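Comments concern the structure below.
A single protein chain has been omitted from the complex, and every remaining protein chain is retained in its original position.
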Amino acid sequence: MTMADRMFDTHPALDAIDGPALAACLQACRECATACTACADACLAESDVTELIACIRTDLDCAEACAATAAILTRRTATDPQIVKAQVTATRTIARACAEECEMHAEHHAHCRLCAEACRSCERACTELLAALE
Amino acid sequence: MTMADRMFDTHPALDAIDGPALAACLQACRECATACTACADACLAESDVTELIACIRTDLDCAEACAATAAILTRRTATDPQIVKAQVTATRTIARACAEECEMHAEHHAHCRLCAEACRSCERACTELLAALE
Amino acid sequence: MTMADRMFDTHPALDAIDGPALAACLQACRECATACTACADACLAESDVTELIACIRTDLDCAEACAATAAILTRRTATDPQIVKAQVTATRTIARACAEECEMHAEHHAHCRLCAEACRSCERACTELLAALE
Partner (left out) sequence: MTMADRMFDTHPALDAIDGPALAACLQACRECATACTACADACLAESDVTELIACIRTDLDCAEACAATAAILTRRTATDPQIVKAQVTATRTIARACAEECEMHAEHHAHCRLCAEACRSCERACTELLAALE
């Protein structure tokens, strides 16, 4: 169980959002934020850093969006489904864009390969949460 | 001139996004994040805090989204317009939702009134940046 | 293995900071940020919310500090140990203050008890990383 799941178990008035879909999306956003922060940093240390400028930029944006989404999903009191839907929709697009960028460098850099996987997992988890929100 | 504007003037390779619309949206997001953080906190100190739970929740979410958007808009290297569009679209929805919530308490609490105004300004600035991105 | 650990394995030029102490502190900061965000939110939904105002405030501050510290610890390129030391020292103090506040409500609220544990783990992990940085 993740820390978020353990905390949800103690919540006095959880919102009605599909629990497993929300928990999976939250975890995927947290991991994507970590992967993107780490990938931007690893790119900076590569000898071909000049080839990785767009990747660093996209990683930083994706980390920022995913961290915000994770915080929003961690809150369950008086949830406005419209807000959740808006932010998760944005994050799906951003994670996909970041995956596409990282995939271009995945053969040369293992951190880009891992980060692309984390972005694709995040994209999928956002799609599944959005389906559950319909 | 804001700090962001002064920094943009020194950027070696600004992206092609409409400068004034971007700068206005960035500034509106920063102010909205500050207003929402402060409003959530002021609500906590009110004697009728139990009437303000949804307002606090929405403020915290809006502050989170606006801060992420502001950071994304502060970066101008290798910008992916798709990412900007996705996050600004989400922020417009979230700022509108937060404005609607704060407006319900605007008569009783000056911080809710000010915060609603900051959210409406943010909503408008997002709309204008999205128009400029078309 | 956490996502951060997997990413560190792919880093081309890791800094010289003690790996296990850093990874443990990073993970503890991430879990503490999640616990504090969730605890503040759960407190908001409690019928005795007026008794929990200081707890909500401290949770929000601790979440903010821990998230910043986690991001800083996730970067390993050109690390300035002085920066790491400063931020981890602050986080140790803040996590301890938040633990003390949450412990006062731990008997009545399971989320405060869990959050206090996460704060104490974070405090310990900070102490251990600071010892490794000497």
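Going by the order they are written in, the chains are A, B and C; count residues from 1 in each one.
The criterion applied here is as follows: contacts are C-beta pairs under 8 Å (C-beta built on N, C-alpha and C of every residue); 3 or more make two chains touch, one makes a residue touch a chain.
Values in this document were obtained by computation on a predicted structure and should not be read as measured data.
Within the complete assembly, A:I53 is the residue of A:A13, A:I53 or A:A131 that touches the hidden chain.
Screening A:I17, A:L44 or A:A78 against the full complex identifies A:L44 as the residue touching the chain left out. Per the touch definition above, the residue from C:M7, C:L26, C:C39 or C:A71 contacting the chain not shown is C:A71.
Not every partner is drawn; the one left out touches subunit A at residues 41, 44-45, 49-50, 53, 56-57, 60. Although one chain is not displayed, subunit C still touches it through residues 53-54, 57-58, 60-62, 64-65, 67-68, 71-72, 75, 77-80, 82-83, 86-87, 89-90, 93-94, 97, 101. Within subunit B, the residues in touch with the undisplayed chain are 2-4, 6-13, 30-31, 34-35, 37-39, 41-42, 44-47, 63, 67, 71, 74-78, 109-111, 114-115, 118.
Basically, only the chains that are shown with their structure count from here on.
Chain centres defined as mean CA positions place A nearest to the mean of all protein CA atoms.
Although subunit A and subunit B carry the same sequence, what matters here is overlap: shared residue numbers make up over half of all numbers found at their interface. Subunit A and subunit B have CA centres that are 21 Å apart.
Here the spacing of subunit B and subunit C, counted between their Cα centres, is 27 Å.
Subunit C has residues 41, 44-45 in contact with two or more other chains.
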